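See below for the structure under consideration.
Shown here: the complex without one of its protein chains, the others still in place.
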Amino acid sequence: MVIGKERTATSLGLMSILVRFREVGILFFTVLLIIVVSILSPVFLTAHNFRDILLNISILVIVGLAQMMVIITRGIDLSVGSMIGLVAMMVAFTVVAFPGMNPLFALLLGIALGAALGSLNGAIIAWGKVPPIIATLGTLSIYRGLVFLYSRGDWINSFEMPMGFRQLSKGTPLVIPNLILFAAAVAILVFLFLRYTQTGRDIYAVGSNPQAATVAGIRVDQVIFIVYVISGILCGMAGVLWASRFESAQTNTALGFELQTVAGPVVGGVNIFGGSGTVIGVVLGSFLLGTINNALTIVKISPFWQLAVQGLLILLAVIVDSAILRRLQTATKQGNR
Amino acid sequence: MLKDTKFHLIALLAVLVLLLAGCQAAATPTEEAATEPPAAETEDVTEAPMTEEPVATEEAAGDIVIALVPKNLGNPYFDTANNGAQEAAAELGIEVQYQGSSTADATEQIQLLNSLIAQEVDGLAISANDADALVPTGQDAMAQGIPVVTWDSAIAPEGRDVHINQATAEGIARVQIEMAHRLADGEGQIAILSATSTAPNQNEWIGFMEEILQEPDYQGLELVDTVYGDDEDEKSYNEALGLMTTYPDLEVIIAPTTVGIAASARAVQDQGRIGEVLVTGLGTPNQMREYVKSGAAPEFALWNPGDLGYLAVYTIYHMVQGDITGAPGDEFDAGKLGNYTILDDGTILLGAPTVFDADNIDDFDF
Amino acid sequence: MNQLQPLVSLDGISKAFGGVQALKGVHFEIYPGEVHALLGENGAGKSTLIKIITGVHQPDQGEILLDGKPVRLADPRQARSSAIAAIYQEPNLFPDLDIAENIFVGRQPKQGKRVDWQEMYREASKLVHSLGLNLDVKTKARSLSVAQQQMVEIARALSLNARVLIMDEPTSSLTLSEVAELFTIVRHLRETGTAIVFISHRLDEIFQIADRVTTLRDGIYVDTRMVADVTREDLVQMMVGRTLSSLFPKHDVHAGDTVLEVEHLAGEGIFNDISFELKAGEILGIYGLIGAGRTEIARALFGIEPATGGRIKINGREVSIKSPQDAMDLGVGFVPEDRQMHGLILQMPIAQNITLPILQHFVSGFWLDRNKESSTAHDLVRRLRVKTAGVWQLARELSGGNQQKVVLSKWLGTNPRILILDEPTRGIDVGSKSEVHQLLSQLASEGIAIIMISSELPEILGMSDRILVIREGGLGGEFAQAEATQEKLMHAVTTIRPA
Partner (left out) sequence: MAATHSETRSARHSRRVSLRNILVRWELLLVVLITVVTLINIQQSPFFLKPVNLSRAARDFMELGIMMLPMTYIIIALATVDLSVASIMGMCASFMGLLFMNGVDIWIAVAAALALGVAAGAMNGFLVAHVKLPALVVTLATYAFYRGMAYAMLGDEAARGYPESFTYLGQGFIGDGRIIPFSLILFLALALIFGVVLHTTTFGRYLYAIGNNEQAARYSGVPVDRVKMILFVLSGFMSALAGLVLAARFGSTRPDIGLGLELTVITATVLGGISISGGTGTMIGAILSLLLIGLVRFGMGLMNLQGQVQDIVIGLLLIISVLLPSIGRMLSRRGALSNLNVSQVLQVTLFVIAMALFVAFFLWSRSLL
């Protein structure tokens, strides 16, 4: 009457393969969608259209990667939309006042401003021990209010912006528009950071088991602080690119954008309970969202259905995610009695 | 527990006083720096006379305060209207406060109007974000003896005294169809890129455009789609991209909104399809100068929003002074624009829209 | 084992938790290259001693010497940096990370600033294979069995070149072959000079693996003997050596009719084939080791985790208990093992805790009648002599003993016919302990059927009319009160079950 059943790693293999290769599932679903839509309207399957999709999701990928790192540490950053809006406005003001400024310097300025905004989030959450949802809910309305206070309601319109700044996101030195190159660069940088730096690995450890991480000597508060600073940096960068691409900075720039930056990673397999998430997942999740929105327009489904489809998709991803997780946990619990 | 709360009792109190003082400071300096004071101080408002009956009695001009409320702040179109309004205010010696919400959203506009009614301003000149949602607020103001004039975008008749139309809706629709007809030289696919799906003036113009397209000499034009840019630059830009992708042989995009027309022209330029796809609609000269020169938007029409603001102030001034009550047939003098009569449908017509193109665009600056 | 200098030595260690003296003047030495077993009943102070060595707690008195030098272990990190590592019964790994990262978390091998994955995988595989584990180091920890997770923790301890490895009840949830595997690793570690502290109840395992054995009883150091020159009976005697004082109230048993019948009860592969009967007015003691499945049986009877097999009959009628409400409707009450987590709501006042299960009695019209609530709570508090400033005092402000009395009065309020208690007197002062015992025997004499789960031999022998032994999730024997002795019970639970 042996109690602890013999449970080797292999028989649990199927489950862990499913979890590790969840990105394969998303890729499969996206390809399927592309095939279906291309049949419905051939216009969809053109390089030109895919360039538009990539352009549309570039900023979503950049900020989605920031949101992924926050979610891995079991947090959430609802203030990303407002940070983008504030940095876009401040950089636009500066660029209009100094037309000769080199656009890359404007990008650096945006990153510095974003870092400051992110570090305020980090301080409130990591040092002040305020729950992330409350802290970033607060800074969401504070930063959005600052955009209005800063510009006293004025917009920066495209004809006021110097050509150099506008080209920052549009120029195509290597055939591909800069915006897509920036997104690709950020994706690679984040991949290298998460895989090859100590802090990067610590982020996963903190998210997977915070208590054990403390005992293992990781300074959990510092890791959480850094994650929100990085989120600020990427939002700062996104703000500059947003102003450059749409050639405008308004008081409602990127209003409500935070939802998409959570949808992308969640759809891409980032575990909402923290601890796991990959760069590829975020890119594929965002690409899937971008493809769906693009497909809905081309297939002439009324734009009013897009939000409903997005909501359904997040719900589906979350249910599948937790079902896998629960089946895995019961499997191991059985195993160890 | 006691120590805890004592701690945050003092700190919270201190912070709140700091905040309110801070906001005070934020409110006052804006007055000097910005040209038009979006957040004017209320202290110096002398005790505005509370007009009991709806018809205001004769008042000393000096202490009349009118509120000019655009759909949202920052939009160059409304900024130009405000310049006209301030010009009229100077001539009439009254004060016009230019107050708007940051987003083109009815709920925010209602809260703003409620606080203006509470401040017992003498008159309201509103460009409405939602024709029906603002009716109760308009009725509330009128019940308080505050005349309500709408301009550019109307509140439904039961919620306003009189509405100033930049031109007849039909006239505005017709001039845009004519331009599209010219640009598509007679036939081809055209599409409309509007503002918010709830904007009353947009929907009215689109309705007329669809009727005019039935007329014989416009049979060649085929309206394939209507999309909404929500008066947001990036959304309009994306919608324009969507149109060009979904309809490869689209010839003309009509955008009856200053934000939409600029975004569409830029989208055409970025896609390198100048000449293939042409953009027209309603836009301001300053904003469209670059695209008229580049050929992305050879022609567009508009009325001078400055005149619209100017006329709105004169109309509301006469209402406040009791010269007119907003009933059809009333006549009044509108300064540099001459005099106007209220038409039988309770609206005032500014005049026919002017068409801007490469050769006349340089002699306009707004 | 023949070096003169002990690696870690503890002298005159005492520690008390809110009036309960967990350790009194304990002496303990660990030599490199030795497996030193630590033996004692539940609550003898073993885990407190381990917590002191691993820096989780600090001793009230006494000194810790590391390589002969006094040292103060302020927190677990400091203990770890002085090469002391511990493995607990429930491994505490990073489920989302793979084995290699679990071993090197927080200090991955690097090439310059860059984490060197190949190096990490190589090192990890070397460590894992040296422990005789044929596992791919890229597997995620969440998909490993408990035994494998323990191996990973040992590998991590080795990678920290721990010189002292403490193993707290490591074998309680392992299969026979897994235990054998573990012991080969322990022997290998011993050869390499690691000092190993091995805690287990299973005397056979101690004879199999340990060199020396130290026994604790009620927080006092009993003796340290070489395993070679000590017998099983000696160990049992050292563990339970106290004379059975008659501190337990005698009550005349007049068992009524059978109230509860349990046939072949099974639960989620944790326990199975449990059958017993319970009569009104009878106290049935359930004795067993940690992890034997006793708590799971109680939770099945109370509907927290419904049983997956077998039948339950109450007053002869078969019933299905799917939730605590079902159990309470059938007159079953349950005093849980973890007072603070499951027994009480600490942030709420005593009165509200007591009335929570029976709120419907206090509804007058639409809302609750506060006065009736107060008076009911007040009566129960007085009956159980709970020392409190008032029924509206918060539960967290009470001592352990008084908190347990509040939990008891909570369940008395539901006047149950069957009362299940899981370790009712663990961690409370001696005074409250005897008051609880008085109460239990009085309840029994009033006709309530009582199931008392306990791992304290004197309590089981003193209080129960009949004793059930649970071992590894199965029945290990049933003894009437007259024939049961400490030795028999200890023997029943500590022999390795038949192969």
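Letters A, B and C name the chains as they come in the text, with residue numbers starting at 1 for each one.
In the analysis below, contacts are C-beta pairs under 8 Å (C-beta built on N, C-alpha and C of every residue); 3 or more make two chains touch, one makes a residue touch a chain.
Nothing here was measured: the structure is a model prediction, and the numbers come from that model.
A.B. asks: In the intact complex, which of the presented chains make contact with the chain not displayed?
C.D. replies: A, B, C
A.B. asks: From the listed residues C:Pro32, C:Gly267 or C:Pro336, report the one that touches the chain absent from this view.
C.D. replies: That would be C:Pro336, which touches the missing chain.
A.B. asks: Of the residues listed, A:Leu181, A:Val220, A:Leu259 or A:Ile280, which one is in contact with the missing chain?
C.D. replies: A:Leu259
A.B. asks: Thinking of the whole complex, not just what is shown, which of B:Ser115, B:Gln219, B:Thr341 or B:Asn360 touches the missing chain?
C.D. replies: Hidden-chain contact among the options goes to B:Ser115.
A.B. asks: Per the definition of touch given earlier, which of B:Thr198, B:Ser236, B:Thr284 or B:Gln321 contacts the omitted chain?
C.D. replies: Here the residue in touch with the unshown chain is B:Thr198.
A.B. asks: So that we can see where the missing chain sits, which residues of chain B does it touch?
C.D. replies: 1-9, 11-13, 15-17, 19-20, 23-24, 26-27, 33, 38-43, 47, 97, 99-103, 105-108, 110-112, 114-115, 117-120, 130, 132-133, 135-136, 140, 143-144, 156, 197-198, 203, 228
A.B. asks: On chain A, where is the contact patch with the chain that was removed from view?
C.D. replies: Residues touching the hidden chain, for chain A, are 76, 90, 93-94, 96-97, 113, 115-117, 119-120, 123-124, 127-131, 133-135, 137-142, 144-151, 154, 222, 225, 251, 256, 259, 262-263, 266, 272-273, 302, 304-312, 314-315, 318-319, 322, 326.
A.B. asks: Residue by residue, what part of chain C touches the chain that was omitted?
C.D. replies: Residues in contact with the chain left out: 302, 304, 323-325, 327-328, 334, 336, 341-349, 351-352, 356-357, 359-360, 363, 366-368, 370, 374, 378, 389-394, 410.
Going forward, only the chains that are shown with their structure count from here on.
A.B. asks: Please find the two chains that have the most C-beta pairs touching each other.
C.D. replies: A-C
A.B. asks: Where the CA atoms of chain A average out and where those of chain B average out, how many Å apart are those spots?
C.D. replies: Going by mean C-alpha positions, chain A sits 36 Å from chain B.
A.B. asks: Rounded to the nearest whole Å, what is the centre-to-centre distance of chain B and chain C, using the mean of the C-alpha atoms as each centre?
C.D. replies: 74
A.B. asks: Pull out every residue in chain A that's touching 2 or more other chains.
C.D. replies: As it turns out, chain A has no residue touching two or more other chains.
A.B. asks: Where on chain A is chain B touching in the complex?
C.D. replies: Against chain B, the touching part of chain A is residues 41, 43, 48-49, 52, 56, 148-149, 151-155, 157-159, 170, 242, 245-248, 250-253, 255, 294, 297-298, 300, 303.
A.B. asks: Which part of chain C faces chain A closely enough to touch in the complex?
C.D. replies: Listed in rising order, the residues are 76-77, 80, 92-97, 101, 105-108, 110, 113-115, 117, 135-136, 139-140, 142-149, 173-178, 268-270, 472-474, 497.
A.B. asks: In their complex, what parts of chain B are in touch with chain A?
C.D. replies: 26, 30, 33-34, 38-39, 72-76, 100, 102-103, 225, 227-228, 232-234, 237-238, 241-242, 245-246, 248, 262-263, 266, 270, 286-287, 289-290
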